[in-house]
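Omission of a single protein chain aside, the complex is shown with its protein chains in their original locations.
As written, the chains take the letters A, B and C, and residue 1 is the first residue of each chain.
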């Protein structure tokens, strides 16, 4: 596979949008899917489908093997220590809700503190808000500076002996800031505070190595990683999965069910109640293969080239204001334009086939802090090229024409 | 479409299992998918995929429209009063967990009673067990009689002024008992007690009419209804969705997010945190179309014919003991054989291409009551025929030969 | 979908120079709304006289060109009008966007009809319909919400 021609692996690009080629710059929202992933899913339904882990007939055996193979592949890809540390969920949102609920239920009490940042996506705040409400806990927000970074000293200052968990993003989906995770985790380890990383934006772009990173929890959305909808991953250190109570109750996650009491299976089953997304899980192993075949470092280099080209080109445009200037940025450019609302930008860009997103991107706290109600966001995936950036910039000039600014 | 030849709509049957045609009698576990459903999913990923509800570009518009159209189709199919009453979940298990958690959190207190039956699947017990633990509530089990029925008088006896909710299955996935829901709901209404129906086994086989049934909550697993994996539905009366607190927190379900407090969107969004299973939802509308085109009454008649033929034929076999004898049975036959364990039956049947399930089918309480640790289950879907039953019965005779009983 | 249909001269004019911005004098009704998906906000102030006439009508808000123009046009056209009439115009407007029709109201001047119809281009942009309609819904709520 050649990264320059990788678009041809994605069927979505075989169409015109408003008569123009599709320029998809909305991958931070959800990525497109290569045909290997799409075909694996159909093919699985056509030839191997059955419920996993429950029946002993041939189809069930096949499906179960494929499903558990996929777990091994995820384990290897993110370099987790044990396969039991990989829990399949509905998405990063569910992964974080699982931890907030199970960890919060057991370990967070009145007056305890949850440390997070002003950069977080609602999915890494609202679940903690629920625990704050239930337990009378406190959420502390490490402030973001004008560059869109969270300074490590600010985090240090906010850690107290009441801090029960640190919940922090890997890459901001607004400023693109790549967080200094190893430093933060180092700090936390000193105080024996567990760290949850919202890896939703990190996983599609950066090399993952759980043993090296040494975080306690890492949340992933497969649909942003060229995988299918409706699937996420929670990586959690084995000791936590042993200690935490289960999250949802139902078929498969039990050991013994009596009228008076219920005991639970061991991980990962303990956290996988009900029928799982077998076809999605199996197809996701093709997404991992896609990434591995290209090489995540190659993907990252390619995306960074496009990103830097984009930032430079947008900087030269006087009407464009790029949000944030982190020294370490990944895959995302949020911007505003004088006199043109991001919503209008998105609509005008779409007329040229350019798909971006406008709004607060589920980061209202950050937008409030920045004093803007909405931004336009171009986000980059493996299929984007410098030509896409050129088309984006032309379309931006068209916005100015339409609005006569 | 002709119900006699409906197998040809399902690609899974284009293969041999151990050299024999596949006889799939495990639909209560998960149903196979017609090609329209499989193709709609690929086609959606290939031409229309994007995240829903969040971006304004053309792909997002298409995806959002398809997604919300599917909600309307579900609403119409189950005859709900409002489209806002349809919540998409990961499966029936999640639907029930949602209600147990949100309803339980707000309305169930120490000493309150949850009324359920001995027939329930773990997915309609363990979530209530969690609430029992958290709140110090009590779970009461209406007993099952030797026919596998729950007598209405037993339910009446157990209703008290402490009963806060009744959680009950539509069809038992072990005995096949179709519950007298209208009577039970009538009783409950008199006392103003809300009723949750675990419709997992009901939805694929019976006509659904929420306004007529008048239950408060109804849980569905789409994968048992010829739809994709990883998708479920919670129907809930609007007034409940307004009153209940949200379940998971994250993107999309909010109204305003501040550091001090969070307010929430209205239903259905309030209960749909994070990126949804867009492709699955869109493909599920093809499953509904499939069922509507055949006509649920025709499906039911066809399945009942096969079911009755099967029961009669198995009854004539002296070594076979059918579990339960409800006067109103749907789609499921559980049985045991003298001297042969259900696990062994399942393996030997598989050698003849016959897929059944063996175990306690996530109903341990019921199996304990029946005094058996496992049963073999043949469950019927639209693609099954009397010939399938004949092959099943021959394979059962083979079990006797292998075991020399 | 024609971009020019959406961003007509009239719309851009109202968006750039919104009429009736701020709090009108002696307002006795108000309501606000926001769209959590995009961050648009609107706040309607109105003075409903004893005689059921809308004596004052204004708005505050933030948002895209469509939402600002829609608010500006709404206040411009409904100010000074009779309560029932404003309800009728509002319903007709919301209906126009639902059914892809145009508005024809004898009691509005030709100019006003042209102005209000300038928003009909939104019909072809489903994700933008809420931008145009939110302020009209907010206006209806404001009518219900008397301050005390």
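Things to note:
Following the convention adopted for this analysis, a residue touches a chain if its C-beta (ideal position, glycine included) is under 8 Å from a C-beta of that chain, and two chains touch if they have at least 3 such contacts.
On a predicted model such as this, the values are computed, not experimentally measured, just so you know.
Every visible chain touched by the undisplayed chain in the complete complex is listed here: A, B. Remark: the omitted chain is touched by one listed residue; of A:47, A:65, A:211 or A:394 this is A:65. Only one residue from B:291, B:348 or B:365 touches the chain missing from this view: B:348. In the complete complex, the residue from B:138, B:311 or B:402 that touches the missing chain is B:402. Although one chain is not drawn, the whole complex shows that of A:265, A:296, A:311 or A:372 it is A:265 that touches it.
The residue from A:5, A:47, A:109 or A:255 that touches the chain not shown here is A:255. For chain B, the residues touching the absent chain in the complete assembly are 18, 339-344, 347-348, 351, 358-360, 364, 367, 373-374, 402-404.
Touch with the hidden chain on the side of chain A covers residues 53-56, 60-61, 64-65, 252, 254-256, 265.
Just so we're on the same page, only the chains that are shown with their structure count from here on.
Closest to the protein's overall CA centre, chain by chain, comes A.
The chain with its C-alpha centre at the largest distance from the centre of chain B is C.
Separating the CA-averaged centres of chain A and chain C is a span of 38 Å. Mean C-alpha positions place chain B and chain C at a centre distance of 47 Å. Rounded to whole angstrom, the centroid-to-centroid distance between chain A and chain B, based on C-alpha atoms, equals 31 Å. Among the residues of chain A, those touching two or more other chains are numbered 18, 343, 347, 358-359, 364.
Those residues of chain C in touch with two or more other chains are numbered 37, 125, 127-128.
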